[in-house]
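Note that one protein chain is taken out, while the other chains of the complex remain in position.
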Amino acid sequence: MLDVRSCASLSEAAGILSGDRQALLIAGGTLVMRDVNEGRLTEGTLLRVTDPAFRQVSAGGARVEIGAGVTMAMVLSHRDLAYLHAPARGIGGPAIRTMATIGGNLFAQTPYGDFTVALLALGAEIVVQAGYGSGRAVPLEDFLAGRERGGQGLVTAVQFPRPQNPSEFLFRKISRVKPKGISVLSIAAHLPTSGGRLVQPRVAYGAMAPVPMRARGVERALDGKPLDAAAIQAARQAALEGCRPATDAIASDWYRREILPVHLGRLLAGEPR
Amino acid sequence: MLEMRKEIFADERDDNLNVVGKGVQRQDMPGHVTARTRFFDDHAFDGLLHLKVVRSPHHHARIRSIDVSAAERAPGVKRVLRGADVPVNKNTLLSLINFGKDDEPTLAVDKVRYKGEPVVAIIADSDAAALAARKLVRIDYEPLSPVFDVEEALKPGAPVVNETYPGNYFEYHQRFDHQKLRFGDVERAFTQADHVVEHRYQMSPIEHAPTETNGSIAAPEHNDRYVVHTCAQGLFFSLGTTAKIVDLESNRLHFIGGTVGGGFGGKVDSLSEPLAVLGAMLTAKPVRYVLDREEEMLYGSPRGAERIYVKDGVMRDGRIIARYIRSYFDAGAYTRLSSYAAIKCTAHVPGPYSIPNVASDIYVAYTNRCPSTAMRGFGVTAVDFALEVQMDRLAEAVNMDPMEFRILNAYRDGDMKAHRRVAKNTALVECVQVAAEKANWPISEQARRASSLTEGGGERGQIPATPLDQRGQIGRPESRNAPATQTLPASTTRIPLSKQPIFEGARDARPTPVQVPRYEAPPRYDPAIAPPPPQPAHQPVSAPPAPPPPAAPAQPQHGAVRFSSVFGTRRR
Partner (left out) sequence: MAKLPVQFRLNGSDRAGFVDPAGNLLDLLRRGLGDFAPKYGCGQGTCGVCTVLVDGEPQLSCLTLAISCDGRQIETASGMADGPNLHPLQQAFMDNFAAQCGFCTPGMLTAARALLARNPNPTRDEVVEAISGNICRCTGYEPIIAAILAAAAGGAGMRRA
């Protein structure tokens, strides 16, 4: 039978997770409780974290830190996280957003995980605490690559450099059912410019690979260029580099490949969905 | 907005409406908005037990062994059920009206025939305990080749899905592997047609996806009865099915329900009541069996997929002179209601059109898919899709406007329909005219002046000479391409019965009951219908031996004899 333990500190939770292979963190419950309800999770210990640090937001400074237990609804209530409102609003419906956490979203299987796509485009690092030590920051890409292995420790927070110009951060979720629906795909792009040219743009996709991925071909095509029609055309041509979309109940891999360059082009050009 | 077109059929209609268009409140609305409406699961029971089912992971497999010992010992488990615990472990839904053979187990015994088929039931004191114990059941399967395509399943040599029907087809009237409709001579008409247009139409199974999943709660009640709260759309149907499977007199069952959280036809199969009642009988406690959402989507029966071939002969002036429909219902692994769907389909073709030569062969094929069931006009809606797309294609072939094409071919009052009934109260012409008007779709003056009340009957009211055949006899797939065997003369309304329909209803370890209306003498013809011209008794080309009548004495008939459409006979 399943047991539940409440941990008053992040360290306590991290310590239990490192020592007990059958311990599992439950934050909002939107992923874990589904497995409980459907009988896939019947043994072990669920850990709840009541440490206030788990739900802290520090968004004003140059480096933003958001606790892993911060919910999508909390993100939506923070005006200084306005650039993350589009991805947060795309997660489920209002009740899901009350519960779903940004930490949990890191573990959501494709085609879910749209908030993580946004974090990837922001150059986020994941603060992981293994055992009773202190946390260390892991680049999100490395974290995602090691996700299926498990055993990385307790995710306590997400950090990223605050975008200097929030209007340079774009996000779009493509789904059939609106406003709430599972992604056919999602695209996040951070496009800082200096002197009219793009400087180290970061572009990320959701549902175009087994985990959220960087669109490196697009980034190379855009870096150092002005965001004009020629650059957008070059970006479209490089759009599918590295993509391995799945065929699932939402869409086929063929369909995802067909529409991705179209939606990327529209997003970069500021055209509607 | 309700618009009354009072000028249409003006002298036949009564527009004194009391309810239509008046916005009358539903009687259950106060309960809905106050959350007081009681669905089956909204009832509290002390000591409630929870039932979860172990399902086959294979599409088609032999069961070599089942080991429930670990599950029986698991915490919270009260009872584990297997096929041997079910008193009557073979049933077909329409046995209640004496149609078909028992073919479906409640819990599989030696074979599983679709992925998701129930094999073992676990009853425990909580959902979590039942789910944990479910993982401990060990079943050793020997996978078999599955067949998923309806036409592949009907080929000789295909894997046998359901041994009750070894040809993978439902056996109609103990004679044919399909249901026939014959009216006129389609083959000759095709040779005379200016265009012959044939297309294949295919639909997928459709999941009802009601917001409330299938389920029921059964509990011992006073007076040695069991009360059952169920989502069933038909309480008496479900009560009768359950009574048979658990071998209980029907007056010991008290079914409460009719408040359904969305049914759409998906809550007619009595998926949960028999096991819930059996659980209550064996534990003397209330037992709850509810499908979770994954089970509902994957294993709750869908609307059956259909493959429909429509072949039409049309003249260049737009008249359809021949229509042949060959259609396959995918019943999945068991019959359930598909046998009836094919008869409904046969009764529906060729659509609301006057066509002088019509034939159809409708098959019910068994495949290793989840058994299908009713949904929103089953037997009719899919074939209508096929027919109407076909009508558009025919209009295109003769270069005619599709609305005008339908008005031209629509049946009118007095026309003879392919089922040898005179069309009455037809209105397709007027429907198309009004639709064209609403859509600002221009149609010709002639089309605008057409009427269902005139232009019908006369020659169109005649029954043509009709070739009959013995194609597709049960157990003889080589007979599927045989030639016609005789021609029924024009104006023949009925074929005299050559033998009495007899159905078997085998139950495990029980003698074959008499389930069929037993005729002591040939049926009397209704004197209101002119008797057919004398002719020799209808001789099949090679008569299959008539099965010996069951030895049991004549018993009162079980079920409603008035379901004449199901039997193909008619009693007045």
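By written order: A and B. Residues from 1 in each chain.
By our rule, a contact is a pair of C-beta atoms (placed from the backbone, for glycine too) under 8 Å apart; a residue touches a chain by one contact, two chains touch by 3 or more.
The structure displayed is predicted, hence computed values, not measured ones.
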Original post:
Pick from B:187, B:221, B:292 or B:455: which residue touches the chain that isn't shown?
Top reply: B:292
Original post:
Just one of B:128, B:144 or B:277 touches the chain that is missing; which is it?
Top reply: B:128
**OP:** Tell me which residue among B:32, B:155 or B:188 touches the hidden chain in the full complex.
**Re:** B:32
Subject >> Absent-chain contact - pick from A:19, A:94 or A:224 >> reply: A:94
Original post:
Considering the entire assembly, which residues of chain A contact the chain that has been omitted?
Top reply: 1-4, 6, 26, 28-30, 33-34, 36-38, 46, 48, 73, 92-96, 98-99, 179-180
**OP:** Tell me where the left-out chain touches chain B, residue by residue.
**Re:** 23, 25-26, 28-35, 37-39, 41-42, 44, 48, 126-128, 209-213, 259-264, 290, 292-293
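The rule is simple: only the chains that are shown with their structure count from here on.
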Subject >> Euclidean distance of C-alpha centroids - chain A vs chain B, Å >> reply: 48
Original post:
Taking the complex as given, what residues does chain A use to touch chain B?
Top reply: 1-2, 36-39, 42-43
Original post:
How about chain B: which of its residues touch chain A in the complex?
Top reply: 52, 75, 127-129, 131-132, 134-135, 292, 294
